[in-house]
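Let me begin by presenting the structure, written as structure tokens, before commenting on it.
One protein chain omitted, others in place.
Each chain gets a letter, A, B and C, in the order it is written, and its residues are counted from 1.
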Amino acid sequence: MKVTFPKNRLEAFTDGVLAIVITIMVLEMEMPHHAEHFTDLKPVLPVFLSYALSFVYLGIYWYNHHHMLHATREVTGGILWANLLLLFCLSLIPFVTGWMGANHFSAAPMALYGVVLLFSSLAYWNLQTRIVCVHGNESVLAKAVGRDVKGKLSLVLYAAAIGLAFVVPWTAGAIFVGVALMWLVPDRRIERALTGTETDANEQR
Amino acid sequence: MKVTFPKNRLEAFTDGVLAIVITIMVLEMEMPHHAEHFTDLKPVLPVFLSYALSFVYLGIYWYNHHHMLHATREVTGGILWANLLLLFCLSLIPFVTGWMGANHFSAAPMALYGVVLLFSSLAYWNLQTRIVCVHGNESVLAKAVGRDVKGKLSLVLYAAAIGLAFVVPWTAGAIFVGVALMWLVPDRRIERALTGTETDANEQR
Amino acid sequence: MKVTFPKNRLEAFTDGVLAIVITIMVLEMEMPHHAEHFTDLKPVLPVFLSYALSFVYLGIYWYNHHHMLHATREVTGGILWANLLLLFCLSLIPFVTGWMGANHFSAAPMALYGVVLLFSSLAYWNLQTRIVCVHGNESVLAKAVGRDVKGKLSLVLYAAAIGLAFVVPWTAGAIFVGVALMWLVPDRRIERALTGTETDANEQR
Partner (left out) sequence: MKVTFPKNRLEAFTDGVLAIVITIMVLEMEMPHHAEHFTDLKPVLPVFLSYALSFVYLGIYWYNHHHMLHATREVTGGILWANLLLLFCLSLIPFVTGWMGANHFSAAPMALYGVVLLFSSLAYWNLQTRIVCVHGNESVLAKAVGRDVKGKLSLVLYAAAIGLAFVVPWTAGAIFVGVALMWLVPDRRIERALTGTETDANEQR
């Protein structure tokens, strides 16, 4: 028999880590000292742009995690660990964001950014699979995830960006922005699947 | 049909980010090393004053967010994203606070501080509008917000401060302090509107 | 009629800020680079000792805040602001801790540490008074707080330490340690008062 835990603490810990990861990135934007004109901010601009991009990515992860957990009823030990693995990958984003911003989007930092996004995606997919496993193929979540075309497409695009970073660096950046936009378009899958069962879910809670 | 989510995780994530943003500003106050007299703290004073001002602003945002969410019953995907946009704007406050403090309130940093406050205000207004939309014009919240004179006045004052910063820098500072004081005076609107419906709200919760 | 709010978000925000304040102090302990022997840690030792002292103080505040809120039933706007003021004072502790540690407990940093502790105490007393006001003199909390001898004694001792810091610095340090120990001894007042009403409180919750 599987042992399950209340999911509230998993959510609280994840929210805590994501809130910190999303916020400490702003510390990478080093304030120019004794520099009081707007032109002094020029070196900060690429760091700001990387920050904005990473904020959007972390926002997307928080948003999707929020949706997925909303449809989750049981949390097992394996799910807790899969979630920690995801948090570890996401916690590396501030470092690669800072490196990318400080080096004006050159090849190696762009590629490493892609690697971290790729591993984060795999960790998310791993977590999703474990949750679906626990809930069964007939669960709301399984139906909502479906074939997960967006998730698989992202993996391919990240891999492409890693390779392209060494050829034409800016194309990697364009792919990162493109994937973010693809996810920003509201994902109706889980919402649609939940609609039919919302009343039911509320009753069980 | 719209899908709604429990609002507790939105509150928890917002509280987490605001708690970090409000606290990491203190890291900008760089400790004078090998400097053991009170006079050595002189360069820290403007940083401390900017910190105090920004703490008050973030406190006001947390306080108003707390009130607004208290009157909110349904959270949609659009509201989650509008909230993330607000958090992004507010997360820039530590950077501009540090820049303003380190350059002794000179023109450009003052203006940029105003720009971040302006965008934060717009993001808050956007969030408020989306929440009111979901709840309808006859909701407690819609009545509480009313014509939102304070919100609109703040926007005008921030815009004025941005322009004035380049002419007479200290007037911009005076406006920032003034707007903060305006908001510190307890906002009875939502409280008044809630009073009549409090019992009702408690029953529904 | 007074408007009240659920206290859970006040607790969550306070816990968030205190958790960050208590943790970022560790960042003041600057790691010696290219220094691989225990003797290289000597300059870190005073920083570590200040950290430990401040950790205990923040722990005491969290502990007492936890007790006080446990006995609180209603949260008003005024209480939210009094709480923010307390958090502002406590957020200055990492700065003064770092300054005290980096200057080997010399006069001015010791006195400033005392000033921050004094203001934190006053802010706590302000919060306590407002909460008692809302609940009435016959409430569990009012009886639990009683004449608050410990609180008043702390204020006197902090004031004494600020003065003594300029005469015999180490006596100020001894007072800070002494006050911390005085609070570490379990405060049975609220616990005792709660004991008789615990069942009652649980029923009402």
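To be clear about the criterion, a residue touches a chain if its C-beta (ideal position, glycine included) is under 8 Å from a C-beta of that chain, and two chains touch if they have at least 3 such contacts.
From a predicted model like this one, the values you see are computed outputs, not experimental measurements.
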Which residue of A:80, A:159 or A:182 touches the chain not shown here: A:80
Per the touch definition above, residue among A:52, A:107 or A:122 touching the missing chain: A:107
Chain C, residues in touch with the chain not shown (by the definition above): 11-12, 15-16, 18-20, 22-24, 26-27, 29, 31-38, 40-41, 52, 55, 59, 62-63, 66-67, 69-70, 184, 186, 191, 194-195, 198
Sites on chain A contacted by the missing partner chain, in the whole complex: 1, 3-6, 9, 12-13, 16-17, 19-21, 24, 27-28, 77-78, 80-81, 84, 87-88, 91-92, 94-95, 98-99, 102-103, 106-109, 112
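Rule of thumb we're sticking to: only the chains that are shown with their structure count from here on.
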Rotation angle superposing chain A onto its copy chain B by C-alpha atoms, nearest 5 degrees: 90
Farthest chain relative to chain C (centres taken as mean CA coordinates): A
CA centroid of chain A to CA centroid of chain C, Å: 37
Whole-Å gap separating chain B and chain C, where each centre is the average of the chain's CA atoms: 26
Numbers and ranges of chain B residues touching at least 2 other chains: 12, 16, 19-20, 24, 27
